[in-house]
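My questions all concern the structure below.
The complex is shown incomplete by one protein chain, all other protein chains being positioned as in the whole.
Lettered A and B in written order, each chain numbered from 1.
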Amino acid sequence: MPDQIEKTAVGTLDPEPVAAAAPATDREKPRSLWNDAWRELRRNPVFIASALMILFLVTVALWPSLFTSTSPTDCQLAKSRQGAASGHPFGFDLQGCDVYARTIYGARASVTVGVLVTLGVALLGGVLGGLAGYFGGWWDALLSRITDVFFGIPILLGGLVILSVIKGGSIWTVIGFMIALGWPQIARIARGSVITVKQQDYVQAARALGGSTGRILLRHILPNAVAPVIVVATIALGMYISVEATLSYLGVGLKPPTVSWGQDISAAAVQYRNAPHMLLWPAGALSLTVLSFIMLGDAVRDALDPKLR
Amino acid sequence: MGRYVIRRLLQMIPVFVGTTFLIFAMVYALGDPVAAMFGDRAPDPATLARIRAELNLDKPLLQQYLLYMGGIFTGDFGQAFNGQQVTELMGEAFPVTARLTMIAVGIEIVLGITLGLFSGLRRGRLVDTLTLISTLVVISIPVFVIGYLAQYFLAVEWQLVKPSVSSAATFDELIVPAFVLAGLSLAYVTRLTRASVAENLRADYMRTAVAKGLPRRRVIGVHLLRNSLIPVVTFIGTDIGALMGGAIVTERIFNVHGVGYQLYQGLVRGNSPTVVGFVTILVLVFLLANLLVDLLYAVLDPRIRYA
């Protein structure tokens, strides 16, 4: 049995208050942990700010035409790389397209890629890694080795190969690919985190009190082990949007007619000396998106962690 | 302990076979590399057929794979299209990338954990906010943009370093590329450490340690840091493999002739011996790093023991 972990007497060094184990008898409590978190969040200004920002981004992604009447594909080469003009606050890119319109319309692809990949990766990686960490034994060995196979393949290399083979470039192939290669990272984190948590005394206590496996996983392990996953996932969200851009740079990312920040940033990256505004706006939008999600992740993590209350 | 390590080493075999086959099949699916050798000209069918036969490309996938693996076990990793032995390429590329990765990991550990520790200890204060903003900037800008900007400003504008790395790829030349390469992971390490430190700071053993009257340095250095490092170590361990193989963009921008460069060349040219050979080694490195991480768990957390 690999990775067999034994609890030793030294464990008492970390006496955890029974707060988490005690309410095991109360039926209302499973909902109330999340209710508590929600109550916590509503009072957190960081959460409110980032949630509003994300709401705004999602609105832009869903209804870009509310924010601009210019089409992102209406390009006049004569205006190539020109600076801001009336009606075109961000200026024009190399092709003479309106940078403002492209930044607005690019939100959809980038936000979709970021959010869906993060959700997919967190679900797949979190569940598989968590189970591996909790059950250990052959289950862990099998899952860990599968993780290794996928993890052994560097994401950009995999992207170059797989996306060239699929000849895709549609948003769904890119998302599918990134989930397929991204989940092992979360799986590793979740596994490590669950291994730590399951040795905590409150889990031992719950088990001693006869809690069912499902109950222990959901009530005690999940809320306590989810924090590192959320932290990594929210950071990863930004990374996924960046990776999409890097894939565009390597020529295998999203393709037209999809408008995305990634494509625009990679087109602008070599023009940084001649037309910095081409790089500034889509990259700025990307940063803002990442910032919002990280702040949100931080706030959610704090709220979910009873120890930080 | 010894048995555990042996068991883990044995488990590497199926992973190794699985990964190499996956990569081999993917490169195979990329299609025929021979046509591209002829440039913008349609290949002469007779010459094409000869070259394909020489490279075993005329055989079914599984047979190609077996022939290739058979070669590997006798130490023959095949040839790149320019006639160079893949083993020779590896001998040149891996030391360079290993140096690059070592510096990058060093940066992650020293800078990442320090920053993470400080911002975790001072949550919500200026240090924390500054760290948050700087890590954010790093995360949000794609690596090729950082690479180009760093190269232009550091090397051309301010003339602090040379824009490219020479073929000797010495440690000092690799510092800037290593920073660019480590950037994203650095941000991860910082944020992971911060989260972990913040969490453990409120643990009772910390209160106990402080109450015992232990010096602050010892409380933070031994009790807090040691307990906070587990997720960080996991991350860094898994990151080594990713860094070595993920340097495609960094190595391209700084003209480092390492693993990423060879992989990219091999891939663009559809040369499966190069790609599969390099990935094989990368997977081995990755598996060893994983093993290292699991063993480090035991070092960091005495409660964990491997039987």
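The definition used in the following text is that a residue touches a chain if its C-beta (ideal position, glycine included) is under 8 Å from a C-beta of that chain, and two chains touch if they have at least 3 such contacts.
Basically, contacts and distances are computed from a predicted model.
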{"item": "Protein name as given in UniProt for the chain not displayed, \"NADH-quinone oxidoreductase subunit J\", \"ABC transporter substrate-binding protein\", \"Cytochrome bc1 complex Rieske iron-sulfur subunit\" or \"Carbon-monoxide dehydrogenase medium subunit\"", "value": "\"ABC transporter substrate-binding protein\""}
{"item": "Residue touching the undisplayed chain, where the options are A:163, A:245 or A:265", "value": "A:163"}
{"item": "Identified contact with the non-displayed chain, of A:35, A:65 or A:274", "value": "A:274"}
{"item": "Option touching the unshown chain, where B:69, B:127 or B:288 are the choices", "value": "B:288"}
{"item": "Sole residue of B:57, B:109, B:137 or B:155 that reaches the chain not shown, by the stated touch rule", "value": "B:155"}
{"item": "In chain A, positions touching the absent partner", "value": "71, 73-78, 80-81, 94-97, 160, 163-164, 167, 169, 250-252, 255-257, 267, 269-271, 273-274"}
{"item": "Interface with the unshown chain - residue positions in chain B", "value": "1-2, 5, 30-33, 35-51, 54, 80-84, 89, 91-92, 94-96, 98-99, 101-102, 148, 151-152, 155-156, 159, 162-164, 166-170, 251-255, 257, 261-262, 264-265, 267-270, 285, 288, 291-292, 295-296, 298-299, 302, 305-307"}
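The rule is short, and it goes like this: only the chains that are shown with their structure count from here on.
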{"item": "Contact set on chain A toward chain B in their complex", "value": "1-8, 10-11, 13-17, 141, 145, 148-149, 151-158, 160-162, 164-165, 184-185, 188-189, 192-193, 195-196, 199, 227-228, 231-232, 235, 238-239, 241-243, 245-246, 249-250, 262, 265-266, 269-270, 272-273, 279, 283, 286-287, 289-291, 294, 301, 305, 307-308"}
{"item": "Residue ranges of chain B in contact with chain A within the complex", "value": "4, 7-8, 11, 14-15, 18-19, 22-23, 26-27, 29-30, 132, 136-137, 139-145, 148-149, 152, 184, 187-188, 191-192, 195-196, 198-199, 202-205, 230-231, 234-235, 238, 241-242, 244-246, 248-249, 263-264, 267, 275, 279, 282-283, 286-287, 290, 294, 297, 301-307"}
